[in-house]
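A single protein chain has been omitted; all remaining protein chains appear in their positions.
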Amino acid sequence: MMMMIGWMLITASQAQQNANHMQLDIKQHIQRQNIRIPNIEGYQTLKGDFHIHTVFSDGLVWPTVRVKEAWAEGLDVMAITDHIEYLPHKDHLKKDHNSSYELAKGEAEKHNILLIKASEITRSMSPGHLNALFIDDANKLDKKKVEKVFDEVKAQNGLMIWNHPGWKAQQPDTCLIYDIHKKLIKEGRLHGMEVMNHNEWYPVVLQWCIDHQLAVFANSDIHNVNGYVYDLKHAHRPMTLVFATERSFAGVREAIESARTIAWFDNQLAGPQDLLSQLFKASVVLTPSFYKDKKMQYLELRNNSDLPFAFVNETPENGAPEKFRLEPGKTIIVKVKKGTRSFRCTLENCHIGMFQNMQVDLM
Amino acid sequence: MMMMIGWMLITASQAQQNANHMQLDIKQHIQRQNIRIPNIEGYQTLKGDFHIHTVFSDGLVWPTVRVKEAWAEGLDVMAITDHIEYLPHKDHLKKDHNSSYELAKGEAEKHNILLIKASEITRSMSPGHLNALFIDDANKLDKKKVEKVFDEVKAQNGLMIWNHPGWKAQQPDTCLIYDIHKKLIKEGRLHGMEVMNHNEWYPVVLQWCIDHQLAVFANSDIHNVNGYVYDLKHAHRPMTLVFATERSFAGVREAIESARTIAWFDNQLAGPQDLLSQLFKASVVLTPSFYKDKKMQYLELRNNSDLPFAFVNETPENGAPEKFRLEPGKTIIVKVKKGTRSFRCTLENCHIGMFQNMQVDLM
Amino acid sequence: MMMMIGWMLITASQAQQNANHMQLDIKQHIQRQNIRIPNIEGYQTLKGDFHIHTVFSDGLVWPTVRVKEAWAEGLDVMAITDHIEYLPHKDHLKKDHNSSYELAKGEAEKHNILLIKASEITRSMSPGHLNALFIDDANKLDKKKVEKVFDEVKAQNGLMIWNHPGWKAQQPDTCLIYDIHKKLIKEGRLHGMEVMNHNEWYPVVLQWCIDHQLAVFANSDIHNVNGYVYDLKHAHRPMTLVFATERSFAGVREAIESARTIAWFDNQLAGPQDLLSQLFKASVVLTPSFYKDKKMQYLELRNNSDLPFAFVNETPENGAPEKFRLEPGKTIIVKVKKGTRSFRCTLENCHIGMFQNMQVDLM
Partner (left out) sequence: MMMMIGWMLITASQAQQNANHMQLDIKQHIQRQNIRIPNIEGYQTLKGDFHIHTVFSDGLVWPTVRVKEAWAEGLDVMAITDHIEYLPHKDHLKKDHNSSYELAKGEAEKHNILLIKASEITRSMSPGHLNALFIDDANKLDKKKVEKVFDEVKAQNGLMIWNHPGWKAQQPDTCLIYDIHKKLIKEGRLHGMEVMNHNEWYPVVLQWCIDHQLAVFANSDIHNVNGYVYDLKHAHRPMTLVFATERSFAGVREAIESARTIAWFDNQLAGPQDLLSQLFKASVVLTPSFYKDKKMQYLELRNNSDLPFAFVNETPENGAPEKFRLEPGKTIIVKVKKGTRSFRCTLENCHIGMFQNMQVDLM
């Protein structure tokens, strides 16, 4: 149908006149997608991706592309984190660990995107891979001894997160936390961990973050074109929801240091119960019984967010379905027996601990 | 969908056990799209794009990405044509005009894609921009005098095509052919012209190609990610249909030298009448009257190709619609008065000259 | 996608055991789409379709289907308006003008849809076709003389709207208002007109509604399956936006009597300036200049609604584009020269009179 209209447009308006130059309206006019996730009491909900690569390490696109992708997909904050120690393109690219940031900076400002200066410290396990965020000079992180790198990050007043702790290449059978990580946590130098990365998720890491009050992250670790890895019309990259007092670098930093984040990827939400519960309440509106027939009363559940919710009815005696879903931006009708008092549900896609799901009361 | 299935079978069995690592099957598993365009008598129909950029000039992706894009979109042959004279990334990239080809070569072989070694000669008008195809060493094209560059192309036994002759930046009000182009044609050193480029099309250039028996081209001139410029689920990049005796470099070269090409973009087809007419006949099946009522007989038009066709009825007294379209992979029913003898149509989207459309007889 | 998941969890456990019965989760689980159109000061924005047919006149679906369509598409209020005088199915259906309403009533209550009892008075021009809304007994409208029918509508305390006044079958060359319509308006018995119907729109009728302070309507006049007529994933049926003090029959009726409606169809909005201007202000958020470079300042326009807006820059000297669009649920960045004082735009798709478009000031 689009073709049809496109075709009519051309023949109707131009074909008979212009022999020299005709413009076909075939290119996409990309606009920024508003991700509809409500704010919670006292905080703005920012969407972030804190793990992104470019051609300046082993990525496949120019840094400015990363900013446009983040803008189009509705992100507020991002970090380009090219590897310090792994540079497969070095035969063709002049070495400067600050290049990708410098090239993307202007593009970010013009798109109202918060671009955090960062790098990925890339070592074998332990400590594995860590992102240094809010640094000043990535070149100074290019040191032999990793402890010296950590000191440099501290000297630059940077934050650190542990990337993909469950990555099979570095933790083939298990997912262990090592002494060096415990030490960093103890010293307050490790501020978060990725519970979701690219196409993986690690329930045990969620538990570590809850136990140590560290920020959870869902990051893309994108190397290829983002739109080729994820079907952006029906899916989204891993995103870290940051609950910040303000939309600024300081706001993002304070939220991470205070562990006010939720990991969101592929219909799964993972984070602290209090944040998840506020997010659910801000997203879903329950309208009281609008109709009754002989046996049942009818309720309406309206989802004002772009988050899906998957319910398991823990009180099936109330006659409601054992399982039901509420898709983003949709409304469903749920029937329960008249006089029902309790309607407790487990949200299968909301994780508040290792294999622990959040529960909500619908009545 | 089955991919999703695959994942669920895994997580279904893992979800309760695996705290360390779960894989979400959310990534796209891109497979090559078969473009359904029939062969014609004696020739294979190959799909090509002969004008593509990478980070090695002013493009935004790594050369290997271009091969994967071409493979996924169903192309058979491609040329990476980075600018010789325009290198905005030169502060970050080491200068070597052969790099993009060298980096893409292996990827092309593994994807069964014919990658032609090429470069874009980038000058102000005249002569403007020209692609040199089938060259040996791009570095030798980096010369001051453009005539010397043309000589070098000839020395390397390359072919040349004139890019976007109607580009407003170089032909603001008109679209003129200059003496230098006429000279190249006369000497048999210019083998084709782009009648479609990126999102533009130039009817006058089609006429020049017909008059001088040069190959017509529709090329993407892509700089950004292809999937961000075109909506690949509902549209396609400009493609040059090459009618070759065999699927090989020699076959492609001979077809270009023999001007056996058709330009295809955004529902528009442009090229020599004999080729277009063979392509139409090979694509559309007319089934004779399958039903009659009091006044009308019913015909079926079946489109076995991925090409659309837009008909204008030149004999409306036969009772058929004044205009109708036949979409790719679709079938339509057309009613004509009983006893109709003639049913001539103009194909509004099939161009055989400057504002000259191909006609076909449906009965 | 999660539906698919749900199924797989089942078959994963069943596939090896169950030879008797396997359920494939291939059926769509349709949920109600929330149409995101903000309320305006003091009023709820209800979405309505007041012109719908079923098998009980010349429609092709059972009445209950119409309710489920309306629910899925996000409507709040609807009227089934089968023809009184045109019953092509009468050889197969027992004649009772109340049947379609009676059969749909229960379905509407269970879906929280306001179903207005109604019928379409179907005469040649003049008066043409009129819908009687809020009636008690459709059978009593089955009279020979149309004046008697109008009296009966009044006796039943019904409202009347004039359907598709510009329909070519009844107004081949022009679109005239007849004495009978003027008389009805004068007597306060005609409460609205369709400015948009099915796939048509009548600018002159918008002017009549503005001049006589009648409610504007955009109705589907749907006969076939709605999802076969409109591509519901990329388009929507004509809708009448009703600005009501409450979501109730009384609220809808009062809003129509007070002409507080806007017609919405295919990206076009038509209605009184004050309502349209409030709706625009409630939909679009302008964030002040967030960045400046040497020459330009950057503004952000965020669209929180499902309505598109098409801007024409009336002060192009400010350096902003001559034309730009803001798609539903999207955000765009607009550059204007530093120190710009005025940024007036005409909204090409917002009609406040015959060929009169609404203007807005963006600074």
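When the chains are written out, they are named A, B and C in that same order, and each has its own residue count from 1.
Everything below uses one rule, namely that contacts are C-beta pairs under 8 Å (C-beta built on N, C-alpha and C of every residue); 3 or more make two chains touch, one makes a residue touch a chain.
All figures in this text were calculated on a predicted structure; none of them were measured in a lab.
Novice: Hey, which of C:Gln23, C:Asn157 or C:Ser342 is the one touching the hidden chain?
Specialist: Within the whole complex, the residue contacting the unshown chain is C:Gln23.
Novice: Touching the left-out chain: which of C:Thr64, C:Thr245 or C:Gln359?
Specialist: Spelled out, the listed residue whose C-beta touches the missing chain is C:Thr64.
Novice: Going by the contact rule already stated, which one of C:Ala155, C:Val225 or C:Val285 would touch the omitted chain in the full complex?
Specialist: Answering carefully, the residue with contact to the hidden chain is C:Val225.
Novice: Which residues does subunit C use to touch the chain missing from this display?
Specialist: 16, 18-28, 30, 55-56, 60-62, 64-65, 68, 89, 91-94, 96, 99, 103, 166-168, 171, 173-175, 198-204, 207, 224-225, 227-231, 233-235, 265-268, 308, 310, 325, 327, 348-349, 354-355
Novice: With the missing chain put back, which residues of subunit B would touch it? List them for me.
Specialist: Per the touch rule, subunit B residues meeting the hidden chain are 1-3, 6, 29, 31-34, 36, 109-112, 231, 287, 290-291, 293, 298, 300, 302-304, 325-327, 329-333.
Basically, only the chains that are shown with their structure count from here on.
Novice: Given that subunit B is a copy of subunit C, what angle of rotation, in degrees and a multiple of 5, matches their CA positions?
Specialist: The superposition gives an angle of 180 degrees.
Novice: Copies subunit A and subunit B touch; is their interface built from the same residue numbers (over half shared) or different ones?
Specialist: On the two sides of the subunit B and subunit A interface, the residue numbers are mostly the same, over half being shared.
Novice: Indicate the whole-number Å distance between the mean C-alpha point of subunit B and the mean C-alpha point of subunit C.
Specialist: About 42 Å separates the centre of subunit B from that of subunit C.
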